[in-house]
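Structure below; questions to follow.
Only one protein chain is missing; all other protein chains are in place.
For clarity, chains are labelled A and B in written order, and residue numbers in each chain start from 1.
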Amino acid sequence: MSNLSSAERSTAPASPLLSVKQLRVDLPVAKGTLHAVRGIDFHVERGEMLCLVGESGCGKSMTSLALMGLLPRKAQINADCLNFDGVDLLTVSERERSNLRGSRMAMIFQEPMTALNPAYTLGNQLCEALRRHQRVSRKAAHDRAVYLLERVGISAATERMRQYPHQLSGGLRQRVMIAMALMCEPDLIIADEPTTALDVTIQAQILHLLRDLQQEFGTAIIFITHDLGVVARIADRVAVMYAGEVIETASAQALFHAPSHPYTQGLLRCIPTPGKTLPGSRLQAIPGVVPSLIDKVEGCAFCNRCDQADQRCHTTPPLQTVAGGHLSRCHFAHQLANPATINAQEVTL
Amino acid sequence: MWAFVFKRTLIALSVAFTISVLCFSLLQLSGDLALSIGGPEATAEQVEQIRTDYGLDRPVIQQFTTWLWGAVQLDFGRSYYYQSDVMDLVVERLPVTMTLGVMSLAIALGVSIPLGVVAALKRGSWIDRMAMAIAVTGQAMPNFWFGLTLIIVFAVKLQWFPAAGSDSWQGFVLPAIALGYYATPAMMRLTRSGMLEVLEADYIRTARAKGLRTGTVIFKHALRNAVIPVVALAAVELGFMLGGSVVIETVFSLRGLGQLAWNAISRNDYPVVQAIVLIIALFYIVLTLLADILNAILDPRLRAR
Partner (left out) sequence: MANILSPQVAVEQPLVTTWQSRLLRSTLNNRSLAIGLLIITSLGIVALLAPWLAPHDPYLQNTANRMVPPIWHETGSWTHPLGTDRLGRDYLSRLIYGTRISLFIGIVVALISGLIGTTLGVLAGYFGGRVDAVVSYLLTTRLAMPVVLVALAMASLIGGSMLTVTLLLGLLLWDRFAVVARSATQQLRDAEYVQAARALGCPLHYILLREVLPNIAGALIVVATLEVANAILLEATLSFLGMGVQPPSPSWGLMIAEGKAYMFFQPWVITIPGSALFVLVLAINLLGDGLRDLSAPGGRNE
């Protein structure tokens, strides 16, 4: 099967695996329309780990569901471009869409405790994805499932195949979910806060596992999280989301060293650093709340919480290129990109 | 699992014992049995004769232990009216009532589960509203009246089915509908609400994310979990149906346990009544036990308990 898909892949060598331009997701709610995702742009290269960062409610989960085609039925989606390896996801039929899901793009969800069907064995749930998408024998599917369970670090995999989800801990279940996502060797895995519901030690294990698997299988991963600590450990590139927009995209290196949006800077300041944050001192927080996305948002969505905002911020800022591959949606992007400013701020911490 | 079954069996046995004590004490409270057996024309000597014949002159406790010891051996004494063993009467009538009960349950399940599933999938559509309307009106119809109406329409006017008798399966159709429809609304609502809840579950999203076909998602992943509480309800409803057979068998003149019970009641034939109440209670207890076991089979999470 990998031979076949690599042949397909070679037809478009230069284009990214996934490119998203001006994606919008609107949800009708009781009081109007909720603009959950408001025209975001990003792309994912083959085999890279893109982190989508933002606080809850910023539209990152909606984005992932939009990519998978799993949005609630009443949600409205439109975009200038939503292209997955040459397939236009906006016009693709539901049938072809479901052929892609699970086989070329897979998803790992936030809540491992409820993401597995309690009524079926792990083996049943692992194999059914593969047998849905590929003509393989029961035996072959079983063997692949056992192989992947072992690969994601589950011991006694053959016995585990006969177990039910409730017999496993949360960390183990998330490993099973990862194995399940890998069953058909997808090109893209969307991991929606896969470690949020887990203990810190388990979190670290799962992160390492994902990183290793990504390098081993060459799978591209969109890793969705609100935790910049996680981002720092695994990301190749980062897209920061705020109020339904991507406000900054950069390589992980650039983002942490030269954040060019006040929101990103604020987020970085919120992380307590051992040795730098004094014991007993107040942890930093960004004052204010996310604006309501139910009505049309005018100007920069962050301006009501931004300490640098002025008159200009009442107009929507354009996406500005700070450096190669580093974009920021702020009027002051170029000033903020100056590392001197950051150092000064670090000193104040 | 076995400990669970054992515990439930113990409870079942003690419940059965309590019910037999209740039955028996009610009988004692009802007044002089010998008088009611003899009837208004009986002379004092005849009444005295009946008293010794049926052992009614012995102490109550002795009467009870004798009856209970018999009941444990499935010997419920002799019928006052039919002058034969109660157990023989019951065994003769039981198949009719069981056929009726099983057919009623089949009809109720056959209507309520598909309707509940479709109503949940097409929530707010005309079919959903129709299903809800059926549920609301169904629960409001007295079953004896519904039975009589079925007789008038389908047996007399259209002549599709016989109005009475248990000789052929056709004879069971109308009574099974009359008995089964009453259980339909509750089971349909439970299926519908269960499906609505399950369709929102995370594992359904997982199943869809795997690219499974809609049919697989609905029937393999959703229905299997939504139907678990319906199974428990169905067992309980079957128990209620056996109890409700009194009314329906009388309306349709079916020679089943219910009709026997009604005849016995109207003839003061208490050994028969006692036996039938106890047997139906036992059925109910066994059915709830079966429902719990079935639940454990359907829901692996319950097996551990």
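To be clear about the criterion, a contact is a pair of C-beta atoms (placed from the backbone, for glycine too) under 8 Å apart; a residue touches a chain by one contact, two chains touch by 3 or more.
On a predicted model such as this, the values are computed, not experimentally measured, just so you know.
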{"item": "Touch criterion as defined above, residue of A:Gly59, A:Pro194 or A:Pro317 at the omitted chain", "value": "A:Gly59"}
{"item": "Options B:Gln46, B:Thr216 or B:Asn268, residue touching the unrepresented chain", "value": "B:Asn268"}
{"item": "Touch residues of chain B, complete complex, unshown partner", "value": "11, 14-16, 18-19, 22, 26-27, 29-31, 123, 136-137, 139-145, 148-149, 151-152, 156, 193, 196, 236, 239-240, 242-244, 246-247, 250, 258, 261-262, 265-266, 268, 273, 276-277, 280-282, 284-285"}
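As a convention for this text, only the chains that are shown with their structure count from here on.
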{"item": "Chain centre separation (chain A, chain B; CA means) in Å", "value": "55"}
{"item": "Residue ranges of chain B in contact with chain A within the complex", "value": "201-203, 205-213, 216, 220-221, 224-225, 298-301, 304"}
{"item": "Of all residues in chain A, those that touch chain B in their complex", "value": "68, 70, 98-103, 106-107, 109, 111, 114-120, 128-129, 132-133, 164, 166, 177, 180"}
